[in-house]
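One structure below.
Left out: one protein chain. Kept in place: all the others.
Naming follows writing order (A and B), and every chain is counted from residue 1.
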Amino acid sequence: MNISKKLKENIETLKSILKDCDDIIYRKIEIGDKDKTKACLIFVDGLVDKSLISEYAIQVLLQCTESKDNMNINMIKTNFLDRISAESIAVHDVKEEEDLDKIVDEILVGETALLVDNCKKGLILSSRGWPTRGIAEPETETVVRGPRDGFGETMRFNTALVRRRIRDPKMKLKATKVGRRSKTDIAIVYIEDIVNEKILQEVMKRIDEIDIDSIGESSTLEALIEDDYLSPFPQIESTERPDAVAASLYEGRVGIIVDNTPFALIVPATLGTLFQSTEDYYSRWPITSVIRIIRIICAFLSVLAPALYIAISSFHPGLIPTVLTFYLAASRVNVPFPVVIEAFLMEITIEILRESGTRIAGPIGSTIGIVGGLIVGQAAVEAGIVSPLMIIIVAITTMASFALPNYQWASGLRICRFAFMVLAAVLGLYGIMLGVVILFAHFAKLKSFGVPFASPYSGLGIKEGDLKDTLIKAPLQRLRFRPKFTFPRDKKRM
Amino acid sequence: MRRKLLIMSIISLILMSGCWDKEEIEQRLFVTDIGIDLNEEAKGSDVDRLIVTYQYPNINAIGKNATEEQRTYLISTISSSIFQAGREFRNRVPFPFYYKHVKVLIVGESLLKEEELVRQILDELNRDTKTNKKIMILVAEGKARDILQANYSEDQHTDGVIYSSVRDNRSSARFTPKTLTDFISDFDISNTTIVPRIILENGKFKISGGCIIKNYKFLEWVDEKENRVINFMNGEVNLETIDVVHNDDLIIYTIIRGDTKKDAYIENGVKASINVEIEGYLQGYTMNDKKTAYDNKVLLEMENTIEKEIKAEMEKTIDKLQEINADIIGIGEHMSKFHPRDWEKIQDSWDNIFPEIEFDVTVNVHIRRTGLTK
Partner (left out) sequence: MQRNTISNQHIKALLVTTIIGVGMLSLPSELAMILENDGWIAIILAGLMLIPFLIIIDKLFSMFPNKSIFEIGREVMGPTIFGIILIIQAIYTIIVLAYTVRIFGEVIKVYILETTPIEVIIITMLLATAYLSRSKIEVLGRMAVMIYPIIIGLVVFLLAVTLPDMDYTNIFPIFNADYKQLPRGIMTAVFSYTGYEIIFLCYNYSDDNKNTLKYVLRGLIVVTCVYLIVFFTSLSSFGIYQLKREIWPSVAVVKEVNLPGYFLENLDGIMLAIWVIAIYASLTSIFYIGGAVLSNISKTKTHELFILPLIPIIYTVALLPDNLVQTNEIMARIISYAAIIARVILPIIIFISAIIRKRRSRA
């Protein structure tokens, strides 16, 4: 709906659209000396940088001596609005707009609308400014060595952090809004001559197809654009670190930065990348290689350890050396529950502990962990309800799942752990192997935006040496080519 | 819709089924030693032919939180076979038996006199899926049950003392450990095998020497020295110490390594040659300033003495073996592998040929080191 020429009408319309929104401010001013032109600034209190509006818009306009009917032939601009925006208004970005709905959108984003009487268009002054956290260290991904800046909740600042690391004009940033009501800003970032066209187009297509009323967090976006939403495993990575996003862009992947959340998305994600963490690239290569292999072992442990314990003690005590068997049996004497129940009990207890540790904030939170571990674990063993070996296994499993760098991936594996425990309880070792084989089949089937999820272990890139950067970490001098799984256009790195 | 059906059918399948093989680990009895004896009173009867003894550990007595003192339990019954005994014991014990950790099988000497019975027992063990074929076989001089009984209240390893003693003969050649696999394959190849002998001495067990079994039947006892020599000839020289008198002094010589080469050929009858190379060091001589072992000549003399001694022992043992007609030393096996055409010709009359074989034994001893002093 277009603006009318009369300021009063416009303000009426705006007030009716924005009825009961008591945080909208209508600042009426009069511009000019002799014939004062009426104007009104409309903005949301709390979303605008008030000093900017006061100094660079209101003050300037109040001091402006322009008159609407000034017809000096020497003037370059004839349009009143153009004149005041070019010569008076000191705000860094000014746009013209004639659609009232769009003006409302802009106001709600935090821009200020300047409506002038007898003008067909309105001006949108860029005045966004709201309380932010400032740059803080990302809490979920800390490193020993490396930058400690993390994303904030403002998309623009986040994209700036990425831009700082890629000062190439080929780094492109496409901004769109997603969500009917939330109109969340998102930015798709990529490096034009490295990225694979097909992945990029697929990303854009899927984002365009979204029809939902709000995107609360990037995880909502993730859920809407991923390949297989029924799978427990993530097919898109999320990170709080701008250096992670920048590094992924250099590999030929696409980043999606979403407003209102510090978690940016990186597309595509594969088995290889889910085991990598940014710290790998800041440490020396021998230790990183060892740690990467340990991570894979941890993935197996976190899924299989309780299930193996159940299978071996209930079904096949013949599969472990005799000495171990007897100690196992001795440790379980007089324990009232069968192994299956014991295992499930302990696993559920650990999940409860985990959840309660996350909910409780501050100093009490860490104490809960210690207290919980002590009370539940130690006392249960003393009381003879649970065997000590079970506690050890559950502890190892939990710690193994924390050792994985990607939290979603670890969570997906946690779910599988329960399924494996059920399988082990019914069919023993054979059940576990069935589960393993179905899991592998699932990995083989899964794709992430056209890239097979199980790369590079499933063939793509083995010849090209992708394993050099996923299974272990080769020294930087050997990693001259970018990883193949995204089929980047510019293959050479060094 | 189809996917839902699939998922539901899978879940219901899993939930409806029972867990058939599930048995809690502390509710199993792990048999570690089995003893078999011939039931002499019931000779001829198929059902009561054996006395079977099981030994299994007391779980409550293992580990840090041991609540009981008695380490193992022993039960015994009359039965027709090893696994049948397990079923018969079931009325007396709280839990089912689990056989995958059986380590030792002790056979009473009387049992070995019945060839058919031995064949049947061996087949039972060979065919069975529940036992490991790495069971050590021992022959008891007397009754197996008595030996297990004596062992019963001793301090135990988790694996069992008998097993720990017998499994690894790297440090002694007084007996030749035999697993079930080797036992059976020895019969296949040369019809004879040697098995360690276990005896009771002063209430404790002792594994000394062996027992030669031929054609699934007991043949002859072999004492420790003979066993040692047989080991040499089979190429299994282990750490052993030999006492030899040299110039009125007793030399103690420890063997580290040995290498045996056998050969057999037909030339005016079958001839065999055994050549043993032994390396070792001087363990003990005498503290006498006039007698030093650091002299090459002295060492050579010592080597000669030791060679003579070992060669004499070997020849004596070979004579004994030829007398009892037991080809333990693997001459037949060697021929069947390396001279198959010749072996085919004489295979059937091996029993007649073996006692007539001319043996040529050579021993080569090297004293490589004399220890720390001269």
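One rule holds in what follows: a contact is a pair of C-beta atoms (placed from the backbone, for glycine too) under 8 Å apart; a residue touches a chain by one contact, two chains touch by 3 or more.
The structure displayed is predicted, hence computed values, not measured ones.
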Candidate in contact with the missing chain, chosen from B:167, B:206 or B:311: B:167
Residues from subunit A at the interface with the omitted partner, ascending: 196, 198, 315-316, 318-322, 427-434, 436-438, 440-441, 443-445, 450-452, 454, 457-460, 462-463, 487
Residue numbers in subunit B that touch the chain omitted from display: 2, 6, 10, 13, 17, 20-21, 100, 126, 129, 132-134, 159, 167-168, 181, 184-185, 188-189, 336-338, 340
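The rule is simple: only the chains that are shown with their structure count from here on.
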Intercentroid distance (Cα basis), subunit B paired with subunit A, Å: 66
Touch list for subunit A against partner subunit B, complex: 313-315, 317-318, 322-323, 325-333, 335, 338-340, 422-423, 425-428
Contact set on subunit B toward subunit A in their complex: 14, 17, 19, 21-26, 28, 30, 32, 57, 59-60, 62-63, 65-67, 98, 100-101, 103, 158-159
